[in-house]
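The complex appears here without one of its protein chains, the remainder shown in place.
Per-chain numbering from 1; labels A, B and C assigned in written order.
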Amino acid sequence: MIDIQSSESLSSFAIDRVGVTGLKYPFIFRDIETGIEQPTVGAWTISVALPQERRGTHMSRLIERLHEQSQQAWTLDLLYQWAETLAAPLDAQLVDIKVEFTVFRTVYAPQSQKPSFLEHPMVFQVQTGPKPQKIMIVDTFVKTLCPCSKAISERGAHNQRSLIRAHLLYPVDSQEVSFHALAQLVESCASSPVYPILKRADEKYVTEQAYDHPGFVEDVVRSVAQKVVGLEGLKGFTIEVTNYESIHAHDCFARVTWQSPRHPDVNVSG
Amino acid sequence: MIDIQSSESLSSFAIDRVGVTGLKYPFIFRDIETGIEQPTVGAWTISVALPQERRGTHMSRLIERLHEQSQQAWTLDLLYQWAETLAAPLDAQLVDIKVEFTVFRTVYAPQSQKPSFLEHPMVFQVQTGPKPQKIMIVDTFVKTLCPCSKAISERGAHNQRSLIRAHLLYPVDSQEVSFHALAQLVESCASSPVYPILKRADEKYVTEQAYDHPGFVEDVVRSVAQKVVGLEGLKGFTIEVTNYESIHAHDCFARVTWQSPRHPDVNVSG
Amino acid sequence: MIDIQSSESLSSFAIDRVGVTGLKYPFIFRDIETGIEQPTVGAWTISVALPQERRGTHMSRLIERLHEQSQQAWTLDLLYQWAETLAAPLDAQLVDIKVEFTVFRTVYAPQSQKPSFLEHPMVFQVQTGPKPQKIMIVDTFVKTLCPCSKAISERGAHNQRSLIRAHLLYPVDSQEVSFHALAQLVESCASSPVYPILKRADEKYVTEQAYDHPGFVEDVVRSVAQKVVGLEGLKGFTIEVTNYESIHAHDCFARVTWQSPRHPDVNVSG
Partner (left out) sequence: MIDIQSSESLSSFAIDRVGVTGLKYPFIFRDIETGIEQPTVGAWTISVALPQERRGTHMSRLIERLHEQSQQAWTLDLLYQWAETLAAPLDAQLVDIKVEFTVFRTVYAPQSQKPSFLEHPMVFQVQTGPKPQKIMIVDTFVKTLCPCSKAISERGAHNQRSLIRAHLLYPVDSQEVSFHALAQLVESCASSPVYPILKRADEKYVTEQAYDHPGFVEDVVRSVAQKVVGLEGLKGFTIEVTNYESIHAHDCFARVTWQSPRHPDVNVSG
């Protein structure tokens, strides 16, 4: 049967990325610290770079390789190592894999100590080739309380759910931070963590805790950046905080990007 | 050219609705109170009921009819009247039209009186045929503050952005309420309205106003229901309030449905 | 500590539903046919009806009960049984639980027999109380090819990805159909199934299969309805087919609703 994809291209353009996207496929997350495995659902993008002279790629091969790994539990580093082994069978100079998934972290209500599972949307992205890199994105929901509102009001202060996105860029030879450790670090910069289960004593605690620790979106993003910059092995990061403002129908956000002086080439885009 | 859609169906099933959906087309909203016209973007669903013996409908005709009305500004009633005129040309016993759009309402910051435009997602839905009805849905963003948190905490109280959805069902011969009037009525049941622009004096006002008017999601939904039930001409309604909880990563909601004793047949589904 | 939620309500409105929504929590799906368990991520809505005289519900209890069931694998019936046990501890006359999740089904490419996992978005919804019911929604992606385009064109025919949503309503004492069996039944009504992995021989097969089995959105929805009506134990159903039209930027859809003559009271809303 004719293989058109393998025919020659007359275009003067190489293709930066070509592949599959929006592919829902099982994903098993392995906690790098504890080794505990968490089966979840991945939304995969698997792509390659295509040189100027090649007309097309064989998309089915991307998913065949993924299917063979159905039982694999992934850390960021294992995903990178696997991507490296794919270049040859996919006849590609560069393999780019991104998987978005949700993991759960056990949290304990601050007074009753009731346990529950808090969701964290996450992303693993790895890229082989001449500029190899590994990216881990961890989303953490928190509570923020406005310092201005507190300072100018005789009672109360507006507060809201916020999302803190930590986008961490690693060189190939560094190991990523544990998502548990990162989430705790991030939460410590907000007015308060959030919890699925709060009994009344916990609600009182969280309310007062938030009131006692106000922070602008600018304060929180800087505080997270200050802590993340101390993590080992990073090439760079982007921290973005979004406040789902309780006094507006729109959101506020702030973003800080940093690149390690030891990796001046890095291109960090949040 | 052969017309397969018009051929006979051998199926024993009539089709409740068949048509187009997800169709982005211009929509001009006419304020029923002031007559002011607001051009916006509609996401249209236009469908008909198809009797058992007919194989298919001619989808293109639905959009041709819509295109002819490009310059029309719509109230809910005008949309219903137009739907009635479509039944014959579309050879349908029942026409069902739904359009989702966003309108803006001028609001004034409570102290500085700074004007700004607040978004309201809305829906118009009309259905002709044996059970004719007109539905208007208006979404209003507000602020709610938790009475429990306020009562048990020594300082502060958690609060958040909330969405109040009013789903109003009208008989064919009633006129819908002005969306301005409805939005103000809805806002008055929350801890505070929200505003795009708030200067510091306004922020102080909103913070204290919310602190002084706490309300559970249950309180707010009942308060809105109590006011909406007094509107003229309604067959029924569903009010739903969703709190984007600032102490959780999930939301809370409450829903009240009511049907007029004068329209006992009505099926209100939120 | 004061318990405001338990205080009396002065409102004249009972609350149809109040609870939590948008709660991401682990969900283990148990295949009713094979017993195989599939861990996945649930988006939960857990709510109760609140009588007129009660001011509020205790939301944290809903999640505490859910957390206790973390190790449970769920069929629709097990979820219903659990909901029934919740009414007393939640002090509610009616418990309504809805969970949305994605499961995977192994499919085999039609010629190469290459296995892969096909995603199926699903919903389980159970409601206790005076009108108890169980709902299972299964989404199946398929391919449809237009009979009109085929008939009038000298070569080719437009075709597209379609989504078939089967919304099945069960009485309390019936067992739901296996989602595998349902998915195969649904796929057999389309122009062709879709597959994550297709080698060239498979692609040829699927292309010709679809060309030989054209179907309007009206044909497909009726064909599915005709087969689903033969399933055992149903109270009613809604079948909805949406075509992501390849010749338009909008979609087409058709919907058929049916209620069993043995359950004339049923209110099926898709």
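By definition in this document, a contact is a pair of C-beta atoms (placed from the backbone, for glycine too) under 8 Å apart; a residue touches a chain by one contact, two chains touch by 3 or more.
Since the structure is predicted, the reported quantities are computational estimates derived from the model, not experimental observations.
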Listed residues A:Ile28, A:Ala73, A:Ala87 or A:Cys148, member touching the removed chain: A:Cys148
Selected residue (touches chain absent from view) among B:Arg17, B:Lys150, B:Arg165 or B:Lys204: B:Lys204
Contacting the left-out chain in the complete assembly, out of C:Arg30, C:Arg65, C:Lys227 or C:His248: C:His248
Omitted-chain contact residue, chosen from C:Asp16, C:Asp77, C:Glu119 or C:Glu240: C:Glu119
Residues of chain C in contact with the chain not shown: 118-119, 141, 143, 145-146, 148-150, 152-161, 192, 194-196, 198, 200, 203-204, 206-208, 210-212, 244-250
Interface residues of chain B (partner: the chain not displayed): 1, 3, 23-26, 39-41, 60, 63-64, 67, 70, 102, 104, 114-117, 119, 196-201, 204
Positions on chain A where the hidden chain makes contact: 1-2, 4-5, 9, 11-24, 45, 47, 50, 55-57, 59, 147-148, 151-152, 216-219, 221-223, 225-226, 242, 248-258, 267, 269
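Simple rule for what comes next: only the chains that are shown with their structure count from here on.
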Interchain centroid distance [CA atoms averaged], chain B/chain C, Å: 25
Gap in Å, rounded to a whole number, between the CA centres of chain C and chain A: 30
Centroid spacing, where centroids are CA-atom means, of chain A and chain B in whole angstrom: 35
Chain A residues counted as touching two or more neighbouring chains: 119, 196, 198, 200, 204
